[in-house]
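Take a look at the structure set out below.
All protein chains but one are shown at their positions in the complex.
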Amino acid sequence: MTSIATEQTQAVLLQPGVVAIQQAAVPEPGPHQVLIEVAVVGICGSDVHYFDHGRIGDFVVEQPLVLGHEASGTIRALGSAVVDRQVGQRVAMEPQETCGRCTQCLSGRYNLCADVQFFATPPVNGAFAQYVVLESYRAHPVPDSMSDEAAALIEPLSVGVWANQKAGVQPGDRVLVTGAGPVGLVCADVARARGAAWVGVSDTNDFRLQTALQRGANQVINAAAGPLTEQIEPVDVILECSGATPAVHAAFAAAAPAARVVLVGMGTPQMELPVAMIQIKELTVTGTFRYANCYPAAISLAASGVVDLDGLVTGQYELSEAAEALQAAKKNPQTLKPMVYPGR
Amino acid sequence: MTSIATEQTQAVLLQPGVVAIQQAAVPEPGPHQVLIEVAVVGICGSDVHYFDHGRIGDFVVEQPLVLGHEASGTIRALGSAVVDRQVGQRVAMEPQETCGRCTQCLSGRYNLCADVQFFATPPVNGAFAQYVVLESYRAHPVPDSMSDEAAALIEPLSVGVWANQKAGVQPGDRVLVTGAGPVGLVCADVARARGAAWVGVSDTNDFRLQTALQRGANQVINAAAGPLTEQIEPVDVILECSGATPAVHAAFAAAAPAARVVLVGMGTPQMELPVAMIQIKELTVTGTFRYANCYPAAISLAASGVVDLDGLVTGQYELSEAAEALQAAKKNPQTLKPMVYPGR
Amino acid sequence: MTSIATEQTQAVLLQPGVVAIQQAAVPEPGPHQVLIEVAVVGICGSDVHYFDHGRIGDFVVEQPLVLGHEASGTIRALGSAVVDRQVGQRVAMEPQETCGRCTQCLSGRYNLCADVQFFATPPVNGAFAQYVVLESYRAHPVPDSMSDEAAALIEPLSVGVWANQKAGVQPGDRVLVTGAGPVGLVCADVARARGAAWVGVSDTNDFRLQTALQRGANQVINAAAGPLTEQIEPVDVILECSGATPAVHAAFAAAAPAARVVLVGMGTPQMELPVAMIQIKELTVTGTFRYANCYPAAISLAASGVVDLDGLVTGQYELSEAAEALQAAKKNPQTLKPMVYPGR
Partner (left out) sequence: MTSIATEQTQAVLLQPGVVAIQQAAVPEPGPHQVLIEVAVVGICGSDVHYFDHGRIGDFVVEQPLVLGHEASGTIRALGSAVVDRQVGQRVAMEPQETCGRCTQCLSGRYNLCADVQFFATPPVNGAFAQYVVLESYRAHPVPDSMSDEAAALIEPLSVGVWANQKAGVQPGDRVLVTGAGPVGLVCADVARARGAAWVGVSDTNDFRLQTALQRGANQVINAAAGPLTEQIEPVDVILECSGATPAVHAAFAAAAPAARVVLVGMGTPQMELPVAMIQIKELTVTGTFRYANCYPAAISLAASGVVDLDGLVTGQYELSEAAEALQAAKKNPQTLKPMVYPGR
């Protein structure tokens, strides 16, 4: 590790609305970890929420927190026991560490590990920094042809991969995505990539609907234009990415018998649901909490060009402009993914 | 069909609260149907609901209706094309006819067939009658050792088989059944029969809880005694058989990560649910609408003695006493299954 | 049915190698059937096998048999009870009739119905005829944009849809297809359409390998060029379409732990398999027998252009040239799909 700097710059959330640029030590990788020089970090809605409110549900920012968990970079040093990675490899970072010993981890559901440490979730620091350390197997190599931005956005794409996997989308399925933010857009992309017969996307933001259409949706529906069931045929799968109660109700009404519903978007903790419909149609409803084992599939979908991640980028910011990046969506409704470059 | 009577007696619901005994023609079996002399019919909550209110949701009794769909009997005549059944066979009746041609039927989900005709669901008559006809393959032979009452109660047992199958209950699972009415009891029975590590049953009726305990539940919980989560460890499966909102909320709180929840009991069409919990724990929630392909398994569980159906019988009535049977539960909270015998 | 001819022309297999053109009555559709004027019929390997050998395993041609089961056409008349189809609709024919009453049918596995009647499988006649009748729900409407040839080839595409569904191919999977005949090619197409990370195709026929490459395979492997395991990385899915023992063994050796293997191609009834490998890697091995519920998905994949069926056509024949069509593959190794047009 001779040529690595010992000091680095981070953007730290001190309190709601206040981000400071600070110096910090470059961390040393543990035996099974790698040290990664961060290339670029996408802004997620959760970052914005912590910036605005200092908390998400039970997760409260009680000490200075480095935000950012959609990140790519280059491996600069290896822990003493690492044999499966090399210095110089470009990687997409899967931003979580799990215990590997609990029932959830042992069952392949490590995203439900009670001891998970996830980037930018208090009190775990994220990637608005020049260097981070990560377990080697969470640093997924990407091909040379993939941009740093796309490598960073493997993270939200994994959310879409996971939602589609939970829904079991396959050829012949009619898939409705409610909510056309970045996660809704990649959910629609992955549904198409899995061979769905029809992918419809609903939202109330016409820019986002046009984006969905350009990315390959078969139909876009402005939810404000009238009852959804009058605009589309029944659907086999619903990927709910809005967190909005009216969207959820409209979607359930459009569900075909035995449809699968995945609640991806987070809204209110409690929501009135049409349970009689769940029973009479025997719908299967589940939710997603991050993802497990999705990075390889996401990387392959992006690398092959089936999913266009670069097209989601709507702004580029230096680390010193992190606060501005976090407010981009508020200022411009056409914002999808502002990107922060700690190395610039 | 020489020795079959041409006239028979039926108990007909004329309007809410009014059941008349009427004469009717004995039906002729179609080519693939069998004529069954009804032995005994169990009273279901849906029969009671039609009797009390004249409707269940969108199903409205608009013309005289023969109630009863939990029935057993003996085959007395065969349709011209029937080769898979014999006169004299004792059978449990699966009380539904489906189209066999739609997407749901062709996919093995015939219970979701839009053209289903189900006994005692308006305008389809049920089994409070001396004779009924049924497609031959819906008349499931039962062994000699099985009582007529048990053969009739294969119907509600099938509900329990279906719920457990949807939940995928297997050895090692901790299973919570909320609501200890007849369906809740058989749901618990089947969970035990599938090797669940622990089966707990909650209710507020101590008689029912004691019944659950006697039938083999590992623990019973009076839901009025305090928060469920303080009385039990987290559970892997919830079979919700109460339709009661507080029970649903208590159960969700007790769910382990990745738990499976099956909503069996019907309550209000809309219900506030803890959606954030569905997401954070990645619960899978589904409902049941009757059942499909469950009779053979239910018959085997009852025939082997693993599930005791005779023990559910709490009253015996002649056909002329059908109205009384329909009101038994109102008069005696220890009522489980009143049985009506059309042939007596 | 006033304008329909009462006589039609058929090509009938009289004995191995002998096909006669004969006149026959135009059949009348039963109550739930439609009468279809056949547009075009693809030649399947099974047609060729019956033509050459007069039998396939236990299925023996003991009376004159009309071959052909990959067929499209136009509905010309409706049975008395048909309400879900219209005269004039262009359709892909799913060439099977099943009982709808047995355990297999009721479970959604109608392809395993013991009473199935399948076109061109003795003693059931096929589609080398101007007119055929079919249950209405087996006549699947196709969009105007789809050619008659593509509509006919929905049949072999369904084989590929079914094989991929059995294997559960999904994004991230590395899929190996062994055997690049028409079925192997569409298996590879569907794997790609389901988002497989990598699709490799092996064969010993370079023309077929080039075709696979042009259709979108990521890699083609000439099986004669050396051990497969030296040419590719381990694979998650094997779709075996050759029926050749060496291909099967090479594929098993290339299987990653927990890989899924689907045996599509029929070879010898008995085959030596590496069972220790099935155990040590916990491979899942299954086979396909035709397909169930695959036409809608196949139609959507072809209609959207994701799978190119027209590109499989390598010859066009009039009905009177049926014998020639059946021998096309023998004469030209670059034959994929000879098509027979009964109406020309």
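All chains are identified by letter, namely A, B and C, in their written order; residue positions are counted from 1 within each chain.
By definition in this document, a residue touches a chain if its C-beta (ideal position, glycine included) is under 8 Å from a C-beta of that chain, and two chains touch if they have at least 3 such contacts.
The model shown is predicted, which means the values in this text are computed figures rather than measured ones.
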Item to check | Chains on display which the left-out chain touches in the complete complex | outcome: A, B, C
Checklist entry - Looking at B:39, B:163, B:193 or B:237, which residue reaches the missing chain? => result B:193
Checklist entry - Which one touches the absent chain: B:9, B:89, B:147 or B:170? => result B:170
Checklist entry - Taking the full complex into account, what residues of chain A touch the chain not shown? => result 32, 100-103, 105-110, 135-137, 292-293
Checklist entry - In the whole complex, what residues of chain B lie against the chain that is missing from view? => result 161, 164-165, 170-172, 190, 193-195, 197-198, 294, 296-298, 300-301, 304, 306
Checklist outcome for this item: Note that chain C touches the absent chain at residues 57, 104, 107, 109, 111-112, 114, 166, 257-258, 263, 266-289
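Rule of thumb we're sticking to: only the chains that are shown with their structure count from here on.
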Next on the checklist: Among all residues of chain C, which ones touch two or more of the remaining chains?
Outcome noted: none
